[in-house]
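Note that this complex is displayed minus one protein chain, with the remaining chains in position.
Order of writing sets the labels: A, B, C and D. Residues in every chain begin at 1.
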Amino acid sequence: MHMRGRILLLGGAIGLVAAALSGCGGTDSGAILIGEFASLTGKEATFGISSHQGTALAVEEINAAGGILGRPLELRTEDDQSKAGEPANVVNKLISRDGVVAVLGEVASSRSLEAAPVCQANKVPMISPASTNPKVTESGDYIFRVCFIDPFQGTVMANFASKTLRARKVAVFTDVKSDYSKGLAKFFKEGFVKAGGQICAELDFNGGDKDFKAQLTAIKAAAPDAVFVPGYYTDVAIICIQAKQLQLSVPFFGGDGWESEKLVEIGGAAMEGHYFSTHYAADNPTPRITAFVEAYKKRYAGKTPDAMAALGYDSVMFLADGIKRAGGTEASGLRQALAETKEFEGVTGKMAMNSQRDAVKAAVILQIKGGKFRYMATVAP
Amino acid sequence: MFSRSPLSLPTACQGAKRWLIAAVLCSILLSFGQFNRYYLGVAMDVGINIILAVSLNLINGYTGQFSLGHAGFMAVGAYTAAKFSLVFAVAAPEPARPVLFLVALVLGGAVAALSGLAVGIPSLRLKGDYLAIVTLGFGEIIRVIVQNLEAVGAASGLKGIPKYTTLGWTFALASVTVYVVVSLVNSTYGRGFIAVKDDEVAASSMGINPVRYKVTAFVVGAFFAGIAGGLYAHHKQFLAPTGFDFLKSIDIVVMVILGGMGRTASVALAAVVLTLLPEVLRPVSEYRMILYALLIIGLMMARPQGLFAFGRRAVK
Amino acid sequence: MEFLQQLINGLALGSIYALIALGYTMVYGVLRFINFAHSDVLMLGAFSAYYLAPAVARVLPLPSIGGALVVGLLACLICAGLGVLIERLAYRPLRSRPKLTVLITAIGVSLFIEYTGQHRAVFGADTKRFPELMPGTEFHLGSLIVGSNDLVVLVTTLLLLAGLWFIVHRTKVGTAMRAVSHNQQAAALMGVDINRIIAFTFALGSALAAVAGILYALKAPGIDPLMGVQPGLRAFIAAVLGGIGNLPGAALGGLVIGLLETFAGGISGLSNYRDGIAFAILILILLFRPAGLLGKVTVEKV
Amino acid sequence: MRKGIGMSAPSILSLREVTIRFGGLTAVSGLNLEIGESELVGLIGPNGAGKTTAFNLITGVYAPTEGEIRFAGRPVTAKRPHDLTKLGIARTFQNIRLFSSLTVFDNVRAATQLHRSHGVRMALWRGAAFAAAEAEVERGVMELLEIFDLGRVRDEIATSLPYGDQRRLEIVRALATQPKLLLLDEPAAGMNPTEKAELMRLIRFIKERFKISIMLVEHDMKVVMGICERIAVLEYGKKIGEGTPGEIRKDPKVIAAYLGTE
Partner (left out) sequence: MNVSQPLLSLRDLSVSYGTIKALHGVSLQVPEKAIVTLIGANGAGKSTTLRAISGLLKVQGGSVVYDGREITNELPHKIVGRHLCHVPEGRMVFSNLTVAENLRMGAYLRRDKGGIAEDVDYVYGIFPRLKERWAQQAGTLSGGEQQMLAISRALMSRPRCLMLDEPSLGIAPILVRAIFDQIVAINREKGITILLVEQNANLALAISHYGYVLETGRVILEDTAAALRQNPQVREAYLGE
């Protein structure tokens, strides 16, 4: 091809793009359009799907009850493939092309962090169901979350380790690939050392690894009283199985990433007696939770909702509550209403928004006993 | 490449520069337009991917090496540029920012080019599959290092990067990349890249130093991948190490192969198509990646020379 | 003691890598290309066993050694069939094309299997509990702990290596494989049906992948459609490290990578670089031995 | 063309006791060979005698296990091919190795690397100087192509040319490096008698016109005997005879090596 032809082609491409750029925003019909972005495929699909199912259930329930302010909700869900670089696009699409009034997502903090500046720049409220990294809401005053944050959870577990478990020496086993795990480990270590404990071993794994024996052998050699594993249940179950094989028989404990019925399904007997903190306990016999668990099981083939599902559900309910109080979906009003939330009762507990737009709420500590999550304690902030 | 008229050579040389200036001006004008942010964001992705694909084409397409580590170079550029901006540009007065942005981009490119040099050196001894795995490994090592580097946010990612990337910047730099690669290859000097690809032994018997060309390709390719990384950082405003894993490299390789190795215009076109395709396929998101995989397989069966490879160029 | 324990851990991990690496290297031996989809066949092996186990459990008691053998054997057959199918549909039409084309196709096949597997109508993206095929216990040697699973892994690997060695060196088809690997044309002139030998190689490699998949799943009983990616990549490195195309090289490479990762993984401050260590060692070794540890450098004919 | 050092030396290329072994095989052993300025020397021998290996030693593709090679008066043993080309050695290949994705014109243009006055910077700036320099290259290349009647196919892909033209183009490409010594590896292979006659004329013409030394490896006796001033005969890596075509033709050792003993 002639060189001029090549450059012409480039020029043409630019022109085409320019022409395509003149699209326009969403509609303002009867339904209230809300956007959701989640990892429905890819590496972390299992979390995204859970939270999405909770989200979808909440929307269905609201609509069945006649919608909000007489208008039904319409959920637009986009898959970000668990891939960095995607959330910004997806959220841009939801906002600029679909014209959603608010954005829900994501479970993973790294992807919420990518989407947050987009929502902030467009002044569209974003509610993350389960991103616990404190940085997420630092992106701006339109960013909210319905879960507690890592410093709180880390401190809760540090206190739990030193007071309840009476551990002096704790080993920390972190997923280096996960911002969540690293954050939680950091706040736990700070809290535990402050409480007078000693971190006797710090080892790392990569989320998705299947062999942890190397690290566990090293941890065993350090003779800890307990092992803190801030990770996701997929890895944690296998870690506990292999720890059991190595007869590393001290309590293991972790955070909300543990919460899934899969943890016990996969880990089986190896999970017995371990602890974790989370947002809610499915076996908590409050009517609200029982109703949610039952509805969820009915909708999704008998699956028990995990924390991600519960938080996804709460993110919708929290938004609905805000819309109701704001009396509409106008962005600044809605933002204001959400920020001023004083008391919101979700399946994951009572919460209030603090000045950082982080949910101030209690954590629960569960113990695994007889293959079930047993409620142990509620730790208020 | 050149028309049959013997006079075309010098004319084409000068014409190209005019077109570059036009393309850059055009891009800058675009920046002033008001566009739907989604389309704007996708358009910037398109521009960034053009830079990535066209620069990888210099390594894989023109020089015949097989690099699977382009995402690594991109990561180096992205993190370098972003860190620079976070330290210097944010505090600087408004008017100085475009200059500082340019400095950040070039710095990112330069550091990426240095890493290109580091990868180019093993390429002297390794070929084919072995080179591919070494470049892949290099990309992964970069990712692991970044993942552990607290200064750039480690696994939590680097956030708060100012949004400096505009459509103008993106396409102006895409134009520059296309221009540089086209100009480089379309010169007596540049025929050496293709000669090395076609037959290293024969090339070296013609006085062409294959080592120098291979390393040059890596350095220039990495430089522009670094620039693309910088644009990406200031476009997404957030960097996570997982965004630069080897699947990202594969995406870029697929663009090069889809376009047709060693054809800049076709590769740029493929970058456009492959960036838009996933967006178009959003409504069937469940099947999106399955379709993408099938597309790769089908393409290799039906048009291994590249989807947009027209004309009479011999295919090896 | 910790050292010995890590040695055991490393051998158990390394022997799985070795099994996978053998599949890469066998295919490379006859076709000279890297079968990227091999790691996905591993995943398919684990999933085959996952779905087979309940069916087998109706006839044979599970967990039991007999039951595990039956499940394993069936999974091997399924994967062998799938391996042959992949070769037939995706690779054979491209046999005479440049290596790069085939490599990219292999990447395409790999992505296709992974994403299709993730679709909810197929396996779904979530992690599944891998059934207990074999009763597991731990043995104590002083303070050393050897899991029965680790022993099974080691013994299986050794048996399969011996079996593979026997097939390759002592049977007609194995001799034909080596002949095809050395020179396809000359092998054809001996009356060898190249296509059949290649298909056989894929079947054999895929069966090994199935075994590796099951052993891997026994070790870490959570399986998902992407479970093959990490061990696949490591085994791929192992195969190149040993000298791709070289069977003892693949076994050696697998053990080296397994041991390296284990020892690095046990050191605080180094365990976070575990993903990169295998690659770093690979690059270093290739710089000094460009054809891998046991590979031979071939001189290009001019 | 650049001025060589030590041009006063009588021979342009000299091999002293050059030996190369591949594993256990000694491909060339103790080879002594001199080529004078503007001389046309043939290297013959049965298949597998080590002729091409000798070529590869001279052009730096292989480094000798033992012995010394001097070119234009300076030692060049184990120098790399592109450095030797810089010094003035060019070659063709037994199995044609043209740049398969380049046109005829670009194949030759690529070989002018050593003598271009402009590089990356000018290529990127694309100023008037670049245009002038490229025009100069083009003039040179076209001149060469026209001499060898390949100008008419300048924009064809090199490997799409008929066989004879490809052979010729390979020679043109080698000449574009402006060599002092041109090595031709079986240039007549696969040619019919007419083409061979044409080739012989061509080789003589090149020697006259460019005033360079030529060494050729060839099987075809008619060609070798017809044009070479001196012939060296290799068998099993060793030189078994050397002399004028007349002498070689009568050498019983050579006859035995060629027709085989009965």
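Criterion: a contact is a pair of C-beta atoms (placed from the backbone, for glycine too) under 8 Å apart; a residue touches a chain by one contact, two chains touch by 3 or more.
Since the structure is predicted, the reported quantities are computational estimates derived from the model, not experimental observations.
Colleague: Which displayed chains does the hidden chain touch?
Modeller: Within the full complex, the chain left out of view touches C, D.
Colleague: In the whole complex, not just what's shown, which of C:71, C:187 or C:255 touches the removed chain?
Modeller: C:187
Colleague: Taking the entire complex into account, which one of C:95, C:129 or C:178 touches the absent chain?
Modeller: C:178
Colleague: Tell me, which residues in chain C touch the chain that this view leaves out?
Modeller: So the residues of chain C touching the missing chain come out as 172, 175-176, 178-179, 181-183, 185-194.
Colleague: In the whole complex, what residues of chain D lie against the chain that is missing from view?
Modeller: 24, 46-49, 159-160, 162-163, 186, 189-193, 195, 219-226, 236, 245, 249, 255-256, 258-262
We take it that only the chains that are shown with their structure count from here on.
Colleague: How far is the middle of chain C from the middle of chain D, if each middle is the mean of its Cα atoms, in Å?
Modeller: Between these chains, centre-to-centre, one finds 49 Å.
Colleague: Mind checking the centre-to-centre distance between chain A and chain B? Centres are C-alpha means, answer in whole Å.
Modeller: Result: the chain centres lie 34 Å from each other.
Colleague: Mark out which residues of chain B touch at least two other chains, giving numbers and ranges.
Modeller: As it turns out, chain B has residues touching two or more other chains at 1-2, 16, 147-148, 186, 201, 286, 289, 316.
Colleague: Quick check: what residues of chain C touch more than one other chain, meaning two or more?
Modeller: Each of 115, 272, 275, 302 in chain C touches at least two other chains.
Colleague: Would you tell me which residues of chain A are touching chain C in their complex?
Modeller: Within the complex, chain A touches chain C at residues 40-43, 45-46, 49, 174, 176, 201-206, 208-215, 217-218, 221, 234, 237-238, 241-242, 245-247, 262, 265-266, 268.
Colleague: For a test of understanding, state which residues of chain B touch chain C in their complex under the given definition.
Modeller: Listed in rising order, the residues of chain B that touch chain C are 66, 122, 125-126, 128-130, 132-134, 136-138, 140-141, 143-145, 147-148, 201, 250, 253-254, 257, 286-287, 289-290, 292-297, 300-301, 304, 316.
Colleague: Looking at the complex, which residues from chain C come into contact with chain B?
Modeller: On the chain C side, the touching residues are 28, 33-34, 90, 93-94, 97-105, 107-112, 115-116, 119-120, 236-237, 240, 244, 272-273, 275-276, 279-280, 282-283, 286-287, 290-291, 300, 302.
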